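One protein chain omitted, others in place.
In order of appearance the chains are A, B and C, and numbering begins at 1 in each one.
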């Protein structure tokens, strides 16, 4: 099979990572690349690491340019995907790396994004219960947010086995690429290096309802989430420290068993041996999420921690993995479980 | 007044930071400097930033060498301070940057440090209720741990006003200097840069009982603490994200008021204007702890975040601040509220 | 003496560093602070490390605002200083952190900056032969560029003693704060971290003629300079690796002697003991330049390396040092030789 793929938003970090992975995907041929303010420029000046595409010229993002491909990856600002997708026709596989189609609840969308809800597409996190099946054969995929991916993978085993109380407390650190290429003062290297800082504290981060949605679906009850994201002095990676009170009677063995069961057979989830904890360095550039869990008996809490690459498993790798499922390709095609370290 | 000060453990990070501050302290004259494996070496090769002391030779750590000073700072491995202090006599001000005398409960000490409890000294965190008075005139000071400093300062206003339930959840990121100069593989630059990783997860970190001690004393009830430390790719700084469920009926105004009241007049605590959050970069090299708090109404939690420099306010700055109080000097002498940024 | 000082451009990195130093200067009272696009904002949101000035409001940069001060520091974009200075009157000490008045040769200025030459002011690098005397009593100071400071300090001893051939080859690494707060894509943290990259290669960097000017004046002959700046993944610091062929017959002892003689007695220059090399970490936040030199006998070249903090000794510290000289204050007032490390 040769799949012809276009990427809209090829000059950004998400689009660039999609392209990095597609360049190593044996079944994909890269077609149109589009940009907005960068249309007309060659990709080599914008994404100098994508050597084989250096001479490709960015075209404007339009239905004409994107037509004629089997798959179209959208790496656009929030709110722009619906219009593009509509024009592409139902037979084209549209993989949206943006937020537009992630949430099932229109009220949540409107509360957090401030615009009308565009709809809900099959959710590209195949490791969550029921999601893999829904992706098979689909022609529309909503790629999850990077934080919801990290948090959902860390906590779903605990909630699937009803081990945890319905109040999760999450503090996550992200590399700066999670904020994209927007030119904002606090993202300057001079500001970021040597500094940890929080943002979106107190429930305001847009990924919060997505976490609640995912965990609640698994738990069969409404899970409240206290989510504090922090910006770390690194380019890539998310470390999500997630905890919830253990339900009465839950012991360490039950916790371990739940995680072993839930993660078994998942090619891109790695439950570490007991005593070893994840690090973002170990998953750099890979599609693996490393996960560890323990029970803090004194505090009565389950602590689950995941590490993943926000651009790979957290965005573009998850997108390619879901594309593989949708197209009937082996799920691991073109994706590596191996990080680039040190 | 001229205070003659010695520093035991002058080749390490804590000892080096004590010396950096003492070099700028108008009332202090620096006397003996000691080391262990580095005895006999000049300081310039070990601490090249301490230019005025470059030609000073490290002596072995012994009572003879440390005798004859008004103040002795101990920056030694845990468990070594008691023997040295005993020989120094009661009229010498001994400021212990180690853990030996921080805990009031011998059982806690033995459980977490695995050795007999040496005792309890006045606790060098003057901003906590009652602590400043206890430091006045003392000749023994236990300098708090860096994490307990950050966490206690972030949460004591909430507990002092009985606003929070007695279960605190804390995730903190530290710069690598918090781990000292020990040669361990996971502290190599190649491992640390670009990586976030947790350690001591699940209640095992030795700073946990110290946090419980401090918060419980303020709250008047036992506070349980779930503490997860993480190692961040930076040399200095702690960002502590602390939360607890708000007690019923607590609103945002009450939270704000509690913090304004508790931090008022404290020279080294800065409650940021609403909407502005701390960053470790802003306190680099300074003795300031920047603090912000909010109420997450949806999750029902108070979120308090502090940023400080683990070596300054978290260790050596707190030590000098407490020394000033003990000696009757103005508390701010030789300490800066201004960070080195960017 | 109380000196009342204003800072124009207080929201930038150079202006912020001037303020950091002035806050610790015992003879200075900080007056007006001005900004351009940030006028009307409080400094605390822009420079959160400058705690004591957090509530100060930025005023627009104008002669009215800046009038009535003893000293005015200009930290403005190139080309804006002359107009401001002219309005301030000859009795006010104007310290220009910009490039406008550094070059003695109008043709050099016009070739590299593309605008008419505004003039030449006493050059604020007192360690160079003759410069200290010229600064005494002056009311106009041109603060040197950060790279020319690092390079001139590394090489002037060799040229003063006629030890080196007149062709210098320089490769320097700078922290990102050297590029200022301008919002440019290549300065984003995501781009900078983990990356070394050159810029201005081949003779085009504007600091090149300033290096040539300084070294030629010392050498008494025209020195050609090949200068390659590189951007390093750190916020602060310059490491300048400078070399030139040794003149015939020059040996290692002559080189060492020249540096010992030239740097003797200079409070802010530190010639390291033989075998120890500078690092930017050791001078972080300090006004010290650390210097080392050797003779590579096989290649026949003198290699001199300096490390300094581009914002301190390389800009604001040099500015304050020169101000002290101009005002007749002890040269070290308010400046530290001690770095913040690790």
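FYI, contacts are C-beta pairs under 8 Å (C-beta built on N, C-alpha and C of every residue); 3 or more make two chains touch, one makes a residue touch a chain.
As the structure is a computational prediction, the values presented were derived from the model and not from experiment.
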item	value
Visible chains in contact with the missing one	A, B, C
Option from A:24, A:40, A:89 or A:116 whose C-beta touches the chain left out	A:24
Among A:123, A:227 or A:284, the residue in touch with the chain that has been omitted	A:284
Identified contact with the non-displayed chain, of B:103, B:211, B:234 or B:269	B:234
From C:19, C:43, C:88 or C:234, residue that would touch the chain that is not displayed	C:234
Touching residues on subunit C - with respect to the absent chain	167, 169, 171, 173, 175, 188, 190-191, 193-199, 201-203, 224-226, 228, 230, 232-237, 239, 241, 243, 245, 277-282, 284, 292, 294-301, 303, 305, 307, 342
In subunit A, positions touching the absent partner	13, 16, 20, 23-24, 44-45, 47-52, 54, 177, 193-194, 235-236, 270, 272-273, 276, 279, 281-286, 288, 290, 336-342
Sites on subunit B contacted by the missing partner chain, in the whole complex	13, 175-177, 179, 181, 183-185, 187-194, 233-235
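Quick note on the criterion: only the chains that are shown with their structure count from here on.
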item	value
Chain nearest the overall C-alpha centroid of the shown protein atoms	B
Length of the line joining the C-alpha centres of subunit A and subunit C, rounded to whole Å	45
Cα-centroid distance, subunit B relative to subunit C, in whole angstrom	35
Junction residues of subunit A - those touching two or more other chains	175, 188, 190-191, 193-194, 233-235
